[in-house]
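All protein chains but one are shown in place.
Chains here go by letter, A, B, C and D, matching the order in which they are written, and residues are numbered from 1 within each.
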Amino acid sequence: PTTSGGGDADGADAAPVAIGMITSQTGPLAAYGEAYTAGFEAGLDYATEGTGEVDGRELEITWEDDQGNPDTAVAKAKDLIGQGTQVLAGTVVSGIATSLAEQAEQNEILYISGPAAADAITGVNDYTFRSGRQTYQDVATAGTFIGDPDGKKVVVFAQDTAFGQGNLAGVEAVLGGQGAEVQGVLVAEDATEFTPFAQQLIDAQPDLIFVAWAGASSGAMWTALQQQGVFDAAPVVTGLGDVATYQAYGEASADISFLNHYFGGAAGTEIEDEMITRLEEAGAVPDLFSVDGFVAAQMIVQAVREGGDDVDAMIDALEGWTFESVKGEVTVREEDHALIQPMYQVKLVEGADGWAPELIETVDAETVAPPVAG
Amino acid sequence: MTDHAALELEHVTLRIGGALLLKDVSLTVPEGEMLGVIGPNGAGKTTLFNIVSGVLRPSEGVVRLAGADVTAQPVHRRAAAGLGRTFQTSSLFPALDVLENVRLAAQAREGRAASVFRIPRRTDAATRRALAALEEVGMAHRADAGASGLSHGEKRKVEIAMLIAMEPRVILLDEPMAGVGSADVPALTEVIRGLHRGGRTVLMVEHHMDVVLGLADRVAVMHHGELLAADSPEAVMANPTVQSAYLGTAA
Amino acid sequence: MDTLILLVITGLGLGALYFLVASGLSLIYGLMGVLNFAHGAFLTIAAFLGWEAGRRISDGTWTGLVISALVGILVGATVAVLTEVLIIRRLYERHIEQALVTVGISLAAVALFEGIWGTDPIYTDRPAWLTQTTEILGARIPNDRFVLIACAALVLGGIVLFLRKTRYGLIIRAGVENRHMVTALGIDVRRSFTLVFAIGGAAAGLGGVLASVYYGYVSAHLGSVLLIFAFIVTVIGGLGSLTGAAIASVLVAVLQQFANFYLGGTGDLVVVVLLAAVLLIRPRGLMGKAA
Amino acid sequence: MTAKSLRLVIGGILLVVALAVLPLLAIDIPGVLPGPTYTPGTLQLLAFALLIAALALTYRMMFGLAGLLSFGHALFFAAGAYGLAMTLEAFGPAEWPSALVFTVSIAVTLVLGFVLAATVGALALRVTGISFAMVTLAFAQAGSVLIRRNPGSATGGDEGLALDTSNVPPELVGVVDTRNLYWVALGILVLVYLIVLWVEKSRAGHVAEAIRENELRVRVIGLRPYNVKLLVFIAASVLASVAGMGYLLLQSGAAPRIATADFTLTLLVIVVLGGVGARWGAIVGGIVYTLLDQRLTALAGSDAIAALPDILRVPLSEPLFILGTLFVLVVLFLPGGIAGLPARITTGRKQHPAEPEETVDA
Partner (left out) sequence: MSGPVADEPILSVRNLYGRIAGQQVVEDVSFDVPATGVTALLGRNGVGKTSTIKSILGLIDRTGEIRLAGERIDRAPTHRIVQRGVAYVPEDREVFGSLTVAENLRLAERDRSPRRELVASLFPDLEARREQRAGTLSGGQQQMVSLARALVNENRLLLVDEPTKGLAPRIVDEVADALAEAARTAPILLVEQNLLVVRRLAERVVVLSSGRVVFTGSAAELLDDHDRVQRFLGVHDEREAA
């Protein structure tokens, strides 16, 4: 890598803009990283009309692998910043996103976080934006399955991790706030036997069961819920993950109601077609986090176009910006940089190649917009 | 000098599992005595030493060192109180060199032996004492050799140097001559005599009868976990049980 | 009441899985003093290749499952033998180094599996009966638990018989203590050691395939997750005691179930406390021989 | 002081000085370092390597010197990192100057680290050998589970804990100041080295070595092994938490990974890679491992690798595969680790002859 002393030394506007992309290329979340990367490439191609330049300035993009490890990510970020990077973007890991947001603030550069869902990233500082959805939006979408939550009982079945706790807190805030009675059944992350918890879910007699689960044990968990007859007891909602997980629900697939951030074909917009064409040219398929990459590219181009080399101008350019993207119209909320966007209700149907998602309904962006973070 | 015996055992019995290893052993060893301990293999001699040094606790009975009841004391306390021993098979610290082995023993005597705040030096008291001990057993020239490379006889001598450096008042030697070549027996005998001459109380298990007879003031005989007799060498040698159970025809 | 039964029987099933993993580990560790961190890798590769074979021949049927199991056993044994012959053998009587190379192997193996099969779990198909339940006293017990329990019992019986009825147990215990002296009695220790590794590997292989049935997927990390519990079970049960490992497996798994359910998901903390407590009160473990 | 040890001391001082001026120079070693030595990225990596080296040094003191095989050393490193992060966040009366809050937080963390080490050590050392390893593993596992569980949102769970910089001296915050963090890391390494050196050379160090060889024999000369082992355990653990504090500052945060058993295993790998026989082995091991880890990842992502046929590409694009294999080879063929290399080159002798292979009977 070469070092550049920053754009202004050369005086010319034609100096390239250094963009640092940090995401998992290896490690446990490499697959998410791949989708994000492919989406970003597609988005960049779309937003710069294939030139890779903004107003004649080349966007010099450096990709770094965070290995899913915050230590590595911080080292890479410092390296990039030290070499004059003006914009950082990426990562699917919330822990890494927190560290990168911290670095962005310490060093006064722009940071556009990737698919990492933690609500805490929204409004964490002036320099940090999101290109994806956050936990709150997931939860709020789940809430749309029961109509008016008032007086209903919602049980959250989740792992006792930051992700699970975040979802429970989200449900308490969103649906609890709308009058639902919320109960959590949290399971240790290392637990391998879920049968007894399935019983516990039934015993709670809920109107809705919200499942927030990540990782390999989800297959065993769904089997347990099915075997114990949980689906007969109440509607079960969970988030639909990436393509690789479509087959994970086994027999339970048809019984689950899914909330979804994005799957290939969900939006039906022109820009979606543009993205899919580009992805397929590159040998990729549209997936859960393709849009996050796509949006990130759009935001970077906007920031550079309107803000030049001045980070404050970049922030101004993004705050309150409404634009057309893959999922339709999205808005960068001025107050806390939340990304206000539509979400989807989805079900799985069995086809020739196994289970595949089908859209039930698009949930309006404002319906699931998080409250302004303070 | 106290008026207590150096070592007293009162009605010591030891059971392990179903086996009776020691049966009601009572023994008094006065200060400065050299006591030979003999008996057939498996009679309980090493076991007796283990009881005295604290490696084993008796099922019944009392052990006294210089009048103090030490029955419940752990090994290291007894050692610190002046009890030294060797093992039936040589045991040095193989990764350390000869001097370091002996210096550890010398440090232990001085107190604050395991202090982090003291760095051993070539000139400190413990080193000097260790070198003197090596000199005494004729091993000073091997001070820098690694303990693992010593020959059998040399290991035995270094072990005794460790004892000397500890300055114990009571010493237990378990078969010091085992495996020592005939050529080295006389020299090692002299080293042991030297230990005793310094006024220390010595208990020695040994199957080399001439060594026992040549050194011991008194000889104790163990048989099937019992103390058969503790008497002058001549009297013990004349004892018919000793003759038949221990000596056989070889004597 | 039915919750209680559910907890106990699923606990037994989980215990059976722990034991299947721990049996090979305990055999190798107890007899040969090799703390085999690569055991998890044996298990994972057996699960992967078993799955590959099973799905090629007949996916989701009993034939497929049996073939998976056989392939898994074979793969586990082969990989274990290769490890022993190529690596462990060079380090006999250096137990720390042996444990260390197995750490290296496990690091490398997991990375390699990720490279080959990817980081995402691969979901497996099973015979339908295994995904159904049987009702016992009002508790709906998943059928695969019964298979696990039966296999664990078979493995336990088989290994105990092997050790009782042949001289191998004796040779290996002696060989661990003093290898040279065993050869000096005219016995080829190396063959015996390799055999023990093969048996341990075969048990791991079976455990791997059954674990993939239990979890419903195979992944590069399948083995590492189970390995830590297998270690704990081996140590609590007492080194070298297979029955000890069996008892500890059940104890740990059932306790874990109850703690997870009634004590706010503290299952693994309780297990850790149990381990520390057992070792401090009874350093040899439940059934370990006196030092 | 003999001429030899004088030479060693002077050599050591020169080495430290050389390391200290690195950030002022522009040394570029392509393939080893990501960029010239004054760039923040390189300094960050080097500082991280120095901290890992310091941690490895403490681990060697337990394992190499006293023969204590612990599977829980990560706990104390994590205690340093999380302890400082939590005290900095939780405490600090507003009216105190931030320098005071910072110093007091460090002191509080040290005391916590000491108490934790003393408690765990006092219990775990009641057993020996593999049991000791397992008890330490159990404690570390408990710590790791607690950190991941995020009790009372104190540890941040999976996401880790970000450093609250409000009371951290501004010289230690921000990329331009990576240099200062590098010096802090170097300082920690030197401090740890000196303390470890002191402990090893002291009487306690010698006794610890003897205990490793033969515990009963030590008791028979009148010493209590337990006390010495506990002392070494506590010293190593507290120093590990010092390294942990350095890590927190350098990374501006703490991640749960540093509390896992895997992390301890990595340490073990580092120490063995470097060579248990010598202190400098642990340091070299720590630095080599960190650099290798980083460089292999860069290699894995490179186009050269992507162009290879699958059978080479798959293994070569997994850094851990290469590290694991390398480690196995070192244990097999280089029993002294890197530190054993010079001796092997000068004697040129195989130390562990393989057993004679079976030959056909005549």
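The definition used in the following text is that contacts are C-beta pairs under 8 Å (C-beta built on N, C-alpha and C of every residue); 3 or more make two chains touch, one makes a residue touch a chain.
All values reported here derive from a predicted model rather than from experimental measurement.
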item	value
Residue among C:181, C:263 or C:277 touching the omitted chain	C:181
Absent chain, residues of chain B that touch it	16, 19, 38-43, 45-46, 88-89, 151-154, 175, 178-186, 207-210, 244-251
Sites on chain C contacted by the missing partner chain, in the whole complex	167, 170-171, 173-174, 177-178, 180-189, 289
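Just so we're on the same page, only the chains that are shown with their structure count from here on.
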item	value
Central subunit by CA centre of mass proxy	D
For chain C paired with chain D, centre-to-centre distance based on mean C-alpha positions, whole Å	31
Computed distance of Cα centres, chain B from chain A, in Å	76
In chain C, residues with contacts to at least two other chains	268
Residue list for chain D, restricted to those that touch at least two other chains	145, 317-319
List of chain D residues in touch with chain A within their complex	34-36, 39-42, 44-45, 48, 145, 148-150, 156-160, 162-163, 165, 173-176, 178, 251-253, 255, 257, 294, 297, 300-301, 317-319
In the complex, chain D residues that touch chain C	69, 123, 126-128, 130-131, 134-135, 137-139, 141-142, 145-146, 261, 265, 268-269, 272, 314-315, 317-328, 331-332, 335, 352, 354-355
Complex contact set, residues of chain C against chain A	2-3, 6-7, 10-11, 13-14, 118-121, 123, 131-133, 140-142, 214-217, 219, 221, 225, 256-257, 260-261, 264-268
